[in-house]
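Removed from the display is one protein chain of the complex; every other protein chain stays in position.
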Amino acid sequence: MVNLILLLIVPALGILLIMLRRFYEKSISPELIVFSVMAVNAVLFGLGLIFGFGNFSVNINSSIGFVFSLQENFITIPFLLLATVVPIAILLFAAKEIKESKNIFYIFYLLVYLSVISVFVSSNLLVFFIFWEVAVLSLFFITGLWGDREKGKKAAMKFLVFTQFGSLTLLAVFILLFIYTGSFNLSVIASKMSLLPSYIEYIAFFLLLITVMIKMPIFPLHGWLLDSYYYSPSSGTMFLSSMLSKLGGFAFILFGFGLFRNLLITFRLPLIALGVFTAVYIAFTASGQKDLKKLLSYSSMFYMALVFIGISSGVNIAVAGSVLLMVSHAFIITLLFGISYILLQRTGTNDTASMGGIMSKMPILSFFLFFGVFASLGIPGLSNFPGELLIFIGSYSVAGISLIAIFGIMLSTNYYLRVIKQSLFGQLKKSFSSLKDMSRIEVITMGFLSFFILLIGLFPSLLINTLGGL
Amino acid sequence: MGYLNPQYLLFAGILAIILIDFLRHSAKSDKKTFLHYITAVILGLALVFDVLYGNMNISLFSEVSYSQFVTGFMLFISFFVYLFIIADKNDHSVALDIAYLSAVLGSTLVVLSSNLISLFLSIELLSIASYALVYMYKSGNALEGAVKYLSTGIISMVILIFGISLIYAGAGTLSFSSLHVISYLPFIAGVAIVIAGLGFKSTLVPFHMWAPDTYEASKSSVTAFISSVSKAAGLIAMIRIFFFALPVSSTFVTVLFLSIALITIFLSAFLASVQDRIKRILAYSSISQAGFAFISIAVLTTRGINAAVFYIFAFAVADAIVFLAYDMFENKKIIYKKQGGSITQVSRIGAITFFIGILSLAGFPPTIGFFGKLLIFYALFSSGYFALVILTFFALLVSTFYYFNILSEMHVVDKIIKNKNKVKIKTEQRIKETILIILTLSLFAGVIFA
Partner (left out) sequence: MLLSAIIIPMLKERKRLNWLVALSATIVSFLISTFFFISYFNKSIIESYNWFSFNGLSFSLSLIGNNLTIFMALLVSFISIMVLFFAGAYMKKERQARFYSEMSFFIFSMLGLVLSNSLLLFFIFWEFVGITSYLLIGFWYDREGPAVSSKKALIITRIGDLSFLAAIIIIFSSLKTFSISTLLSSIYSLPMSVIILAGSLFTIAALSKAAQFPFYTWLIDAMEGPTPVSSLLHSATMVAAGAYLLVRLLPLISAAGLQNLIVIFGFITAFIGALLGLRERHLKKILAYSTIESLAFMFMAIGTLNAGGAIFYLFTHAVFKSMLFFISGALALSFGTYDVYELSKKKLRGTWLTIPAFIGFASISAIPPFMSFFAHSALTYNFNIFENMAFVIVAFLTALFSFRAFFVIFKGKANKGMKKEFNLLFPIILLSIISTIGGVFLFFFNDIINIAYSFDVFSFIALASALLGVLVSYEFFYLRKGQSFESKMSQIGSRLANYRYERFIIAIGNAISDLGFYFSRFDYMFSNVMSRAAESTFILSSKTREVENGDAFRYITAVIIGLTAIILVALIFIW
């Protein structure tokens, strides 16, 4: 048995170690601490997979139901995989990009890491919310302080105000649940959902929807996405796209699908329609982007729209597909943002039209770019395919319109191929004649991500079998 | 044992200090610091007494369920704010001790008053002492601030006593236990006027206008006291009158209260977001905090009152921290947002606590500011004010904006991070930082009182 609190204690210790670094400044770098923390956690997670996870519970204030309790729920395992593994890869880019005030950066880094894990394992809604907010705040600071010098702060503020609204509506949902069930404990609430009057249920469900739509994000509420993805440092962007947006999906499954299933099923048609609209709209929007990072930001939203379709269909199989797609997308988008960062660093631009022919100078990078693009496009054998397949199968069985989203995949084929054509193919520009390919450590990181992409793609049953509780 | 309570102790302390000061003058001694230490000890002991024995309970003053807690946190904050004040190597006069102790005594008595007249007197005690405190540090425009405070304060007192007299005319009694709502025009008008009178103390719109000027004019450590303990007293007085004495759950009161609260929240949020001077922003934020507490009072349910009491505690501590931390910056002439460049050269810990205080004010978990808001929403939802909560969300967004705007414009976090040069830290500053750290810890530990 691996107690879940261990997964939280290890990063907390890491934060402490970094805080105390002034006493041993010379000997150990913060990257090493962060890396070892995450490695230990990954090992713990692996052990937990084998021996099972133990629950943890400490009562802090019983009058407001604030119990620090951690427990596995029906979708924890895939998300824990994502939360323990992806940041290890992100570390490389953080280490490359962040040169100033590393200590504090890595404190925030570990805070995001810690809080995302905690959100995935907490069974008390207050604990859930606290870590949810800590993740937002840490990313606010990462974006604002280490992001773009001129616009980073503004982008961070936009991000904060937007997501804060979502957080508040989520809080409102939690309070409503607490009022009628008398508990913040997830399993207690689940067993007492029938106590909610129907109008309360409607209110709570729509508030939850707002949260989810901001966090994922879905069409009318995605205004924060581009700025914060674009002006964040690359590691921040990776966290935003691979972790934070998944929190939205996680919450949607846990509450929307877990608690408000009846309402979800009632409203599935408009919701799926919204998801489809978002997917197509965003695919079009992404087609108009010239900058690789912006394009990837929009494409990331496209996949979250597919996830939204899957979950809001309310069909088990589509929800399982959404989980799968979220996990796989986290790996893929990290890989792609990583490549975009390396390209930016080497070529000095992220505008695909001004690159060209770099495949001859950077064959390994090109290989990974191909790999990432094909994985995003849902080529079978790579990780997006099973998720997309399940989502479409599940949602088609309840709403035929979901197949329209396939048109979005068509559009994404178009823009991804445009990226490849413009950047990799063609004649090498003279200014790029001294480009160097990826270094060994970059190859290892990318290979690490690719390994998981391939693993999930080839053996989706590894993840799907953990979703039996849906 | 019945006499071992903080109020008696404070009163005895005031007398003792006056006496000792008199003796000191006679002995032509110059050791004022000794008196400051005595005052600090008195405040500390009062806190201990409150925890151990509770409050006094005599005819005009009676305990209620939360009075021990409220008195406790008032004393707790007052104690540390006082320590902070005297940690300055200023030449504090003895009047500080007396005024400060009187103000604390006044605020704790407000909590206990069970009669309109004793309530009025307690508030008056608090107010008069506060005027003195504001004027005591003649920095820049302290005089203007004090005068404004005094003039508006006196008007408010007049309004309050006028309202009380109208109530008396209607009900024939001033005791909370025997007051009851009667449908008599002067009585109702009296109630309305009492709201206005207490609105001054607790800075509700449109009676808030003195607050930014006064807060700005006085020394920040004094502001810390006024904006936390003194304001808490005003809000608690509201609770005492409108929840315990006059349980008027009519639509009239609800509509009036809710609209005042909402206007307070929104106006202060918008006004705060356009200020340039840090202290004014903090002042408006403090007003908006009062609005939040008041919205919870306005639902007039036990749940709402509990939430309000906890929220008052939460924002009082956070306000105290923020103003105290700002006091350290103010001494280095950091007045405008954009000047925040050197805050960590003043104190790194100061900057960190300032940061955490702001987080709590903005309602971010895991600080008690969050739990306070949680309880308030809980109370509002329980009474069915769904739309109201959503409305307050927007105000909260605006406040999130300006709080984080302070942080980013002042480069708080950047500076915390980039602070490389080791400033030589004096003992005085060490003490201040310790105080801030203790208060900040209570921002996290306070959740057990929720």
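Per-chain residue numbering starts at 1, and chain names A and B are given in the order in which the chains are listed.
The criterion applied here is as follows: contacts are C-beta pairs under 8 Å (C-beta built on N, C-alpha and C of every residue); 3 or more make two chains touch, one makes a residue touch a chain.
Keep in mind it's a predicted model, so treat the numbers as computed, not measured.
Colleague: Which residue, A:A286, A:I311 or A:M355, contacts the hidden chain when the whole complex is considered?
Modeller: A:A286
Colleague: Specify the residue from the set B:T152, B:T203, B:S347 or B:T440 that touches the hidden chain.
Modeller: Answer from the full complex: B:T152 touches the omitted chain.
Colleague: Out of B:L10, B:M56, B:A196 or B:I226, which residue would touch the omitted chain in the full complex?
Modeller: For the chain that is not drawn, the touching residue is B:A196.
Colleague: Since one chain isn't shown, list which residues of subunit A touch it in the complete complex.
Modeller: Where subunit A meets the chain not shown: residues 158, 161-162, 222-227, 281, 284-289, 298, 316-317, 320, 357, 359-360, 370, 374, 379-381, 385-386, 389-390, 392-393, 396-397, 403, 406-407, 409-411, 413-415, 417-418, 420-421, 424-428, 459-461, 464-465, 467, 470.
Colleague: Identify the residues of subunit B touching the omitted chain, counting contacts across the whole complex.
Modeller: Residues of subunit B in contact with the hidden chain: 147-148, 151-152, 155, 159, 183, 185, 188-189, 191-193, 195-196, 199, 205-207, 209-210, 212-213, 250-252, 255-256, 267, 270-271, 273-275, 398, 401.
The criterion applied here is as follows: only the chains that are shown with their structure count from here on.
Colleague: Could you tell me the distance, in whole angstrom, between the mean C-alpha positions of subunit A and subunit B?
Modeller: 42
Colleague: Could you pull out which subunit A residues touch subunit B in their complex?
Modeller: Going through subunit A, the ones touching subunit B are 60-61, 63-64, 66, 100-101, 103-104, 126, 129-130, 133-134, 137, 140-141, 144-145, 153, 156-157, 160-161, 164-165, 168-169, 171-172, 175-176, 178-179, 203.
Colleague: Which bits of subunit B are touching subunit A when the two form their complex?
Modeller: 359, 364-366, 370-371, 373-375, 377-378, 381-382, 386, 389-390, 393, 396-397, 400-401, 404-405, 408, 413-414, 416-418, 447-448, 450
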